[in-house]
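Entry: subunit A
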Amino acid sequence: MLNSLSLDAINTLAAIILLTDFMLVASSRMRSLTRIFAIQSLALGALAAVVAFETGAEHIYIVAVLSIVLKAVIIPRFIDYATTKIQVKREVEPLVKIPGSLLICAAITLLAYFVTEPLMQQGTAITSNCLAISFASVLIGMFLMVSRRKAITEIIGLLVVENGVFFAAISTTYSMPMIVELGVFFDVLVGVIIMGLFAFRINRTFDSIDTSILRGLKD
Partner candidate 1 sequence: MLLAMIQTLLLLALAPLFTGLIRKFKAFFQGRQGPSVLQPYRDLTKLFHKDSVISKDASWLFTATPYICMTAVITAALMIPFFTTSSINFIGDIIVVVYLFGMMRFFMALAGLDAGSAFGGMGSSREMTISAMVEPTILLSIFTMALISGTTRLGEISFNLATTGLDLVPPALFLALAAFFISTLAENARVPVDNPATHLELTMIHEAMILEHSGKQLALMEWSSMTKLLLYLVIMANTFLPWGIATEVTPMALIIGIFAVILKITLFSLAIAIIESSMAKMRLFRLPNLLTVSFSLSLLAVMSFYIL
Partner candidate 2 sequence: MDSNNLFYILLALAFFGAPLAAMLNNKPKISAAVAFGASAMASLVGLIIGADVLLNGPMRLDFPFSSPFGTFAFAVDGLSALFIIIISLVTFAVSIYSLGYVRHYYGKYPVGLMGSLFNIFYVSMIMVVSSSNAIMFLIMWETMSLSSYFLVIFESREKGTVGSGLFYLIMTHIGTAAITIGFILMYSESGSFEFSSFHGAALGMSDLLRSSVFALWLVGFGTKAGIIPFHTWLPMAHPAAPSNISSLMSAVMVKMAIYMLIRCYFGFLGVQDAWWGVVVLAVACISALLGVMYALIESDIKRMLAFSTVENIGIILMALGVAMIFQSYGLKELAALALIAALMHVLSHALFKSLLFMGAGSVLYAAHTRNMEKLGGLAKRMPYTSLMFFIGVLSIAAIPPLTGFVSEWLIFQSMLQSFNIPDAIVKILIPVALGTLAITGALAAAAFLKAYGITFLARPRSEGAERAEEVPGTMLVGMGILSALCILAGVLSFMILPVMDEVTSPLIGVSIGEHLISGFLIVPTVGEFSQMSPLLIGVLLASVFVGVLALTHLYGGRRKVVRAGTWDCGTPLTSRTEYSGRGFSNPINRMFSWVYHPLRVFRSTSHISPYVKSDMRYTSTIEPVFERYFYEPTEAGVRWLARKVSVIQTGSIQTYLGYIFVVLILLLIVLR
């Protein structure tokens, strides 16, 4: 139902998103993390625009624009600002070494294809790639959170998850009802700000935002 050019564009953008996922996992510097995230958001926004163009649903344009503005510009800026402000060491300090992480992410991607395969028979989604990649994004985002130490990287991981979810929304249902979509954006923004605030407070209290020191509460 889509013309092949758009289909190619969508597939390319999806591939970029997957690529950025892997880059996020592979990068070892904080600054590059935010950059890559910005690129991913940009690609996502573009993808949304293509879909909007294809389906003619105007509200997806709004979503695309919002996505680009919010996730490709404002949030990366904010995180960069926070990073400099609290003088985080540049290194990412992964708990799992980068080559291992990449292997795991490859496995995750396979899993995502495996899991979404039955869904594809319905043919509601745009392409099988999109759904699988969105799912992979979600899982890779989670993996980032599990395997990285710093509070800021956790926020980025969470944002990657959000991007994945957003991607899934676009690829399966051409995004959700407008009000819901707006609400979700609002929540993401507020969430990031609140997390940033807490990161500040944690830094002030503990002189570090390495979450591995946040282990005072356990049984």
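How these were chosen: all candidates are chains of the complex that A comes from, given by their letters.
What we mean here is this: a contact is a pair of C-beta atoms (placed from the backbone, for glycine too) under 8 Å apart; a residue touches a chain by one contact, two chains touch by 3 or more; residues count from 1.
Just so it is clear, the model here is predicted, and its values are computed rather than measured.
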| item | value |
| --- | --- |
| Subunit A in this complex - touching candidate among 1 or 2 | 2 |
| Residues on subunit A engaged by candidate 2 in the complex (per definition of touch) | 95, 111, 114-115, 117-118, 139, 142-143, 145-149, 154, 211-212, 214-219 |
